[in-house]
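Every protein chain of the complex appears in place save one, which is left out.
Per-chain numbering from 1; labels A, B and C assigned in written order.
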Amino acid sequence: MQFELSDRCKEYQEKLVSFMDEHIYPAEGIYAAQMAESGDANFHPPILEELKNEARKRGLWNLFHPHESEEWGSPGLSNLDYAPLAEIMGRSPYLAPEATNCNAPDTGNMEVLQLFGTEEHQEKWLKPLLAGEIASAFAMTEPAVASSDATNVQLRMDADGDEYVLNGRKWFASNALHANCKVLIVMGKTNVDAEKHRQQSMMVVPLDTPGVTIVRGLPVFGYMDREGHAEILFENVRVPKSALLAGEGDGFMISQARLGPGRIHHCMRSIGMAERALDLMISRAQDRVTFGEPVANRSNIQDWIAEARIDIEMIRLLTLKTAWLMDTVGNQKARTEIAAIKVAAPEVALEVIDRAIQVHGGGGVTDDFPLASFYAHQRTLRLADGPDEVHKRTIARVELKRMRETVRSGV
Amino acid sequence: MQFELSDRCKEYQEKLVSFMDEHIYPAEGIYAAQMAESGDANFHPPILEELKNEARKRGLWNLFHPHESEEWGSPGLSNLDYAPLAEIMGRSPYLAPEATNCNAPDTGNMEVLQLFGTEEHQEKWLKPLLAGEIASAFAMTEPAVASSDATNVQLRMDADGDEYVLNGRKWFASNALHANCKVLIVMGKTNVDAEKHRQQSMMVVPLDTPGVTIVRGLPVFGYMDREGHAEILFENVRVPKSALLAGEGDGFMISQARLGPGRIHHCMRSIGMAERALDLMISRAQDRVTFGEPVANRSNIQDWIAEARIDIEMIRLLTLKTAWLMDTVGNQKARTEIAAIKVAAPEVALEVIDRAIQVHGGGGVTDDFPLASFYAHQRTLRLADGPDEVHKRTIARVELKRMRETVRSGV
Amino acid sequence: MQFELSDRCKEYQEKLVSFMDEHIYPAEGIYAAQMAESGDANFHPPILEELKNEARKRGLWNLFHPHESEEWGSPGLSNLDYAPLAEIMGRSPYLAPEATNCNAPDTGNMEVLQLFGTEEHQEKWLKPLLAGEIASAFAMTEPAVASSDATNVQLRMDADGDEYVLNGRKWFASNALHANCKVLIVMGKTNVDAEKHRQQSMMVVPLDTPGVTIVRGLPVFGYMDREGHAEILFENVRVPKSALLAGEGDGFMISQARLGPGRIHHCMRSIGMAERALDLMISRAQDRVTFGEPVANRSNIQDWIAEARIDIEMIRLLTLKTAWLMDTVGNQKARTEIAAIKVAAPEVALEVIDRAIQVHGGGGVTDDFPLASFYAHQRTLRLADGPDEVHKRTIARVELKRMRETVRSGV
Partner (left out) sequence: MQFELSDRCKEYQEKLVSFMDEHIYPAEGIYAAQMAESGDANFHPPILEELKNEARKRGLWNLFHPHESEEWGSPGLSNLDYAPLAEIMGRSPYLAPEATNCNAPDTGNMEVLQLFGTEEHQEKWLKPLLAGEIASAFAMTEPAVASSDATNVQLRMDADGDEYVLNGRKWFASNALHANCKVLIVMGKTNVDAEKHRQQSMMVVPLDTPGVTIVRGLPVFGYMDREGHAEILFENVRVPKSALLAGEGDGFMISQARLGPGRIHHCMRSIGMAERALDLMISRAQDRVTFGEPVANRSNIQDWIAEARIDIEMIRLLTLKTAWLMDTVGNQKARTEIAAIKVAAPEVALEVIDRAIQVHGGGGVTDDFPLASFYAHQRTLRLADGPDEVHKRTIARVELKRMRETVRSGV
């Protein structure tokens, strides 16, 4: 056991921190101004393309992509080497991940296309995604049922000759309103009579397919995000049989495969947001004076700072260990840890951000600081990919099984 | 000691509940549609004026106003009799308070004009406010300093002949972007050399006075509220000496007088929001099925429901007792209780709302339900009128003094 | 609604506070010394009888007893008038309740004997209990089953001619090791085939009945309490049919009737312990100096003080309201509130006591201060009379029913 990051990881860390300091943080104000000026919540501001060019030039492109490829600039980092980089990106979550082509849900979609896509899928969608030329969305959650139980999915994918006909309604399809979005990966049911976890399939559906309607973008605590969280109606949407990823009935399996790395990335970005919130909390506490002394001198605020540091250190280590487990024993054997960080990382981040807001006073809930927006998005993360309660249930069942199988004299 | 509401209060409760059921709740969708259609965040939608007319007709007008007046429809309710009504209004906070002319900060401003305004102030501003014809804002908090320490206020009010000249910057002036807003009550410093709590004065400033510029509206967790939270610049704003409320140096005193009832109202509305969030949580839990049974059958969700009920009952009683104390011994002697509810009511409401969001899944963070918006506004309340930490400090100092003065053999 | 205590209550409060200041607190050290000297955990120290005499002389006797009686010195106070007195007693829980003959479980047992006992029971047991001459225990909980579900009770009470034969094992029969304990009230099953809530009966069993064996006293966090928490074995214990309280099958009904007032008393004493812990916390914080200033100057400790004050005020009001409901609408209609305070009062007390311990440093966990012992007993209260989770379940079920029966447009 040793806790030193690899040399390769440290080298990328250093390059990424420089990129953040020299380009990302300075771009935040420009980004806000370009968005405001556009008057369009889904505007694609030019600064983003500049940042993408700069990142590509610096070799900070597709860092998430586990498959080394000179063509696509993918260094082929392990989960463990990528995790600390995702954390750094999380400090500026609206710019850094997209600038480096490491943005969810494109990352998960690229992974799915790489693993389960046909040659045609890869040519048509994976390549431009890896090139950062298009964006994609993932349509899984539905408004009418509790999607935390994946078997509840109701969108129908009925075979009809050479085609499937899709009917149903999705929401929280993030990225679907992105100016560059061209394609959806859709989960639905091909066979309602099959075994519970074999009823679902996943398909590649171009966004411009007739019958696909973006009904609206959903706000998240008042925020209309640039990339959008779309409600999408599928009415007699016809796709060829070749739209299928892997085989019929493999939808649940693909969704499981997709989730592992996605959660690691989310959690590391959460940690990055928590770190930035902590920095902001300390700065503000050092700047503001009340009742004759800087707020930073007060022991209640010092307790908050210390508790933030303790909690961040703990969740970072657990996330890194989870990454290591995925690299070494695979996602399935790491399922307790993956569930654990999915619960704990947003919880830690929310507490730190909430306290940072409190130290900022009224300014903390505005957009003069990124805190309110961090809060809104971290809060949403407690629901995305399944609510905390479902992940805790997963963990508890593993523990209950463990005790049933153990005869320990110490109990 | 007895816990039965007065007959008068119960009579108003009944009338108000009918008004909510018959007019307010049904209007929520209409309101949302009119706002959306207008494309203007500060639009004044016609439904509001309809609701105001209906409320006035039903004798549900100026319920907050402690001074009985047939002319203005003010029943002259005590704080204790008004509190349960404010709670009911809080269930639909964007409609009910304004529909009944019980909306903050107009309520506090009316109270200040009643108690400290000149006859001219009352004629020109109080009357149209009581009539619901105009709106007003309160400009106290400043961006450059921690306003939780009121002595930090920096806006200058320099005497110059018959006039004062105001220079400075305020923010979080709520209501200043309301379509009907005509007047500001402004806190500033008339004498920086006076004793610490006598440097401040309060003045009545028409919104259209030259030199008053609304710089921008502030978002609250992404929400651009209809009434607005304005940042306002004061550049050589000249007002006559008669703009003064009470006397020079009375600003701090007025601000203290203003706060008591305002906090009771806020806290009762918080409780109303918590009650509605609890209702929503239960409904959703009864409707949604996961892993084979309704979410409401799960004991973790049942624990949340029970904890919500317990906490709401407790904070409601403390708020009512505080109202009773204000009615019987006055705001000053009730200062521990006023500080206590200011801390506890948003805390209880936030916990209940947060859990209601969790039970709603993704929908909980959108505007399909009022929960995310309730959360954002209750979170802001932990900062408005001073952050929790300042109120806790107030309470602790009373306790420390109590022990210093006590010789108890039981310690 | 008004929050002033009745004159009668205030008069008793004043008398009781004087008694505490003049006799109880000064006796605490004497009590500890007499117990230590005796070397017997169940010793009955002479100071207790002195305090009982003094209390009787001052008219502070049987205050809990709702039935006015000159003979027994019972003033016949309502629950609402008694509650604030129980709080004061709770400040010195090992002396004040017993000194005033208001000690659990004797209080509940006296109530049961008054309401459901035969004339013989009352002559033989109730009178000496009211006179403070004997003590009694209540044998309900069993080690082998989860007694939180009362239908789990397994002790058999089999009819055999004119007698019942009792076989089974009880534990946590508090008071059974008290030097004066003479009688048990025992819950068991007379008919395992009856409807679930009609299988149980309650009987009066003299402690010296053959077949009754006190197996051991149970420690509570290391404390071997003077009155004892006994494990009792019943082996072919024969009692006459007249031992029955009320009728066969009434056991569950009696246990419900018994619980209401008992919980109010427990909760008010919890509040008294919390108040004393707060006083101790403040005193210690004012006395101790670290890093150059008194601990009481630190804002984290001030936050704890304020939070204690807020929480205590809230739970006290809810407990008083519950007492008022029991007085006015009866225990059954107050069941949500009774369940609520049973959960919330120990929770509040534990938090305050825990923080008081923290401020005391190492001394806090010793018996130089009453804090560790308060903690141990309040923690136990979260399990006695049913764990928190059962009470929350009760509350949630009422709420779920409420929503099923409501058609509200506001949801």
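By definition in this document, contacts are C-beta pairs under 8 Å (C-beta built on N, C-alpha and C of every residue); 3 or more make two chains touch, one makes a residue touch a chain.
Note that the structure is a prediction, hence the values are computed from the model and not measured.
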item	value
Touch with the omitted chain, as defined above, among A:Lys15, A:Arg156, A:Arg169 or A:Arg393	A:Arg393
Hidden-chain contact residue, picked from the options A:Gln114, A:Asn167, A:Gln256 or A:Gln302	A:Gln302
Per the touch definition above, residue among A:Leu16, A:Ala340, A:Ile357 or A:Ala372 touching the missing chain	A:Ala340
Contact partner of the left-out chain, one of C:Glu68, C:Glu123 or C:Asp149	C:Asp149
Positions on chain C where the hidden chain makes contact	141, 143, 145-149, 152, 171-172, 218-224, 288-291, 295, 298, 300, 354, 357-358, 361-367, 372-373, 375-376, 379-380, 382-384, 387-390, 393
Contact set of chain B toward the excluded chain (per top definition)	298-303
Absent-chain interface as seen on chain A, which is shown	1-6, 20-21, 24-26, 80, 91-92, 276, 278-280, 282-283, 286, 296, 299, 302-303, 305-307, 309-310, 313-315, 317-318, 320-321, 324-325, 336-337, 339-340, 343-344, 389, 391-397, 399-400, 402-404, 406, 408-411
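Heads up, the rule we're going with is that only the chains that are shown with their structure count from here on.
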item	value
Geometric centre: closest chain by C-alpha means	B
Computed distance of Cα centres, chain C from chain A, in Å	52
Averaged-CA centre spacing for the pair chain B and chain A, given as whole angstrom	37
Chain A residues counted as touching two or more neighbouring chains	298, 300
